[in-house]
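Pasting a structure here, questions to come.
Apart from one protein chain that is not included, each protein chain of the complex appears where it belongs.
Going in written order, the chains are labelled A and B, and every chain counts its residues from 1.
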Amino acid sequence: MIIVVEILIFVSAMFFVGYPIFKRQEARIKTQENEALGELIHKKEAVYISIKDLDFDYRTGKLSEDDYKELKERYELEALHILKDIDDSEREKTTADKTIARQVASESAEPTDKDFIFCPKCGTKAKMGDSFCFKCGAKLPNLNPAT
Amino acid sequence: MNEIGELCILLSLGISIYSAIVPIIGVKRGREEYIVSAENSIFVIAGLIVISSSILTYAFVNRDFSIEYVANYSNRDLPLFYTLSAFWAGQKGSLLFWSLLLSLFAVVVVIQNKNKNRDFMPYVISIISVTQCLFLVLMTFAERPFELIYPPEDGSGLNPMLQNPGMVFHPPTLYMGYVGFTIPYAFAMASLLTGHLGNVWIKTTRRWTIFSWFFLSMGNLFGAWWAYRVLGWGGYWAWDPVENASFMPWLTGTAYLHSVMIQERRDMLKVWNMVLIVLTFSLTIFGTFLTRSGVIQSVHSFGQGPVGYYFLVFLIIIILFSSYLIINNISILKSNNELDSIISRESSFLFNNLILVGAAFATFWGTMFPLISEAIKGEKVTVGPPFFNQVNIPIGLALLLLVGICPLIAWKKASISNFKRNFLIPFIVSIIGGIALMPIGVGHLMAWLSFTISIFVITTIVMEVYKGTRARMETTGEGFLKALITLIRRNKRRYGGYIIHIGVVLMYIGITGTSYNVEKEATLNKGEAMTIGDYKLIYRGLNLKEPVPTKAEAIAAIDVEKNGKNIVTALPRKDFYKTSEQPISRVYNLSGLKEDLYIILAGFPIPFEKDSPATFKVHVNPLVKWLWIGGLVIGVGTFIAMLPDWKGKR
Partner (left out) sequence: MQVSCVINKFSGVSMKNKKQLKFAIGSVMIVAAIGYLVVTGISKTSVYYLTVSELLSKGDSVYGEGVRVEGKVMGGSIKKDSTALKVDFRITDGDKDMAIHYEGVIPDLFEDGRDVVVEGKYTREGIFKAHTLLTSCPSKYESADKDHPTNQFTVGS
């Protein structure tokens, strides 16, 4: 009896641990955001906290008006710079995505015309089997190359 | 059943090794499924450890004395409540309990980070698993919780001194604090390993840090409470190496808790924060090593087995690994920002940090001094409580002063004139308070200082809350109460923190009361009286009772009169257990807000004779209760600080 339970525990543990490896599919959509972008967003939040603190300190009489104005100006400038950086990095990210897509496309071995289709909307060349156009995002016709 | 328990531990060890290695391979090869598999492993390990813990609990409840651990820590007469707590009364069970906590915390971490911090998670899982391996290795090879023996008729029972509510809660809370710090440590190391050294790891582990800090505080406090109620020497803290072992990580953890706030706002002190979290985690392991290896002579006697040395090896690995990572990243960790002004909240936090770490160092030095002196001079020299008091009291007072000054100073840059203006009222209030307290201050300079600074701190905090509320009332037109509540709700961390500070001040007041402790010993014949403080104690007789067959109680009856009025009949006693060759004194403690009357029945002639003369030791300990009340207030503050933000959830 105990042997049966032991085997049961062992097998189910092994199954649960090993399952994702044998399943071998793209396990989860990566919600990974651009790291630099994430950092910038945290910096932005830090500045926001600081501005909040600054207002509070001023209103509870811990800062002189001059200091308050000077610091606030400085923080706002800082926030502005960070926001600009965030914009830049978002733009970079989209271009980076394009580069990756292009690389993926070029990496697929010995591309022949048969392996590509053209987007019905914008005419971009796309890999056969892709569901969406990487440029305009339009749905691509699902043509199975085998047929 | 025990086979299943053993199998679960062995299996978790295998899987922990797997989940320590596989996520790293997953990262190197860019295989997400490896990481998912490691995450599943975390769930499986938790499941397995829960099964083996349940089996041990079942064995305890079922009185299965064929398991050595059960036979050694319980018997048939043990009430259910203490039978359950016997789980962590000994070395083997506490290792399993530790492992259980770690596995459950790991599950929470995996769930919390299902869709974020994906770059950190492989390393976090790996580091947690390595830590888990330590406990599982110990339980597999050195201290097997499911070891069998030839079942005795009855177990040896739980040490009567451990049969106390304080001892039921002290180990679990302390372990939760210890284990909890593994999580911020793992994230810190993950950020070093990935090179993503921003504030993400700090924000992710913010709640874990507060959580662990809180439980570490409560663990220490429960320990003190237990010592006070059970050990019967009239105090709660003796600067024993065991106590210091859990006090040191508390000090560095407190420093860490404060300094991360600066990094969050100013992107500074990255190296310092890394050092602090490594120090805190190392000290939790060091404490375990100290208490389980017997390298330092302590009145608490521990198993002097090899277990401690496993922890020592682990400690060395951690320190080498972490220092290597920090040094390797030091150029990136250097911050761009600098302090703007010496009068700023940042700098007050920094000084607070230095003081806390200094106190931890002083405590460490004192605790390790026998070893250090033996290594250097070849002579064993020890320092006792006088050393720790002499060093830590001034440090503690400086810290308390900072707690008061801190809310008066603005972030970044406070102007001197405003600071002076804000300083004025608390200063005047505390001067008045100080003068009023003069009579009790004579001959107790430190105590007087402590009370005066406490008044100062409370005034600044109350003023700070009041001013914030006023500011809100002016801008929103809300009533006082509504403004106060929204103010706290809008900024839970700030006000939760202030409440915690008030709790800390109350604890200081309780601790300061120690300076006015009075104690007296007397041998009384029946009908004789003794006086101590405002109290008159009249000895009314000695009786023997046998409430259960395994225990006999010698109970002394004492009428307590305060200022001539009879208030209570105190019943201090000595218990004699069949399972333990030694009697245990049970303190009678009459606890009030002003002072505790603490009576110990120290002795009477053996063999027992009804109403024979008896010796008593009596303490009057002022203000002790405020220490426990302060603990409760800290609990409330922590709860508020940890509340989630309902609005603006991203």
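One rule holds for everything that comes next: a contact is a pair of C-beta atoms (placed from the backbone, for glycine too) under 8 Å apart; a residue touches a chain by one contact, two chains touch by 3 or more.
These figures come from a predicted structure and were not determined experimentally.
Visitor: Considering the whole complex, which of A:13, A:54 or A:82 touches the chain not shown?
Guide: A:82
Visitor: Hey, which of B:122, B:249 or B:370 is the one touching the hidden chain?
Guide: B:370
Visitor: Of B:390, B:475 or B:531, which one is in contact with the hidden chain?
Guide: B:390
Visitor: Could you tell which one of B:10, B:104, B:197 or B:231 touches the chain left off the display?
Guide: B:231
Visitor: Taking the full complex into account, find the residue in B:99, B:173, B:217 or B:291 that is in contact with the omitted chain.
Guide: Considering all chains, including the one not shown, the answer is B:291.
Visitor: Going by the touch rule given at the top, which residues of chain B touch the chain that is not shown?
Guide: 72-73, 88-91, 94, 156, 159, 161-162, 167, 170-171, 223, 231-233, 238, 240, 242, 267, 291-292, 297, 299-303, 305, 336-342, 347, 350-351, 354-355, 358-359, 361-362, 365-366, 369-370, 373, 379-387, 390-391, 394-395, 521, 523, 574, 580-585, 600, 602-605, 613, 615, 617
Everything that follows uses one rule, which is that only the chains that are shown with their structure count from here on.
Visitor: So how far apart, in whole Å, are chain A and chain B when each is placed at the average of its C-alpha atoms?
Guide: Those two chain centres are 40 Å apart.
Visitor: Going by the contact rule at the top, pick out the chain B residues touching chain A in the complex.
Guide: 1, 3-4, 7-8, 11, 15, 18, 32-37, 40-41, 43-44, 47-48, 51, 115-116, 118-119, 196, 198-200, 203, 264-267, 408-415, 417-419, 421-422, 464, 467-468, 471, 475
Visitor: Which residues, counting only chain A, touch chain B once they are in their complex?
Guide: 2, 5-6, 9-10, 13, 16-21, 23-28, 30-32, 35, 38-39, 42-43, 46, 49-50, 53-54, 56-64, 66-67, 71
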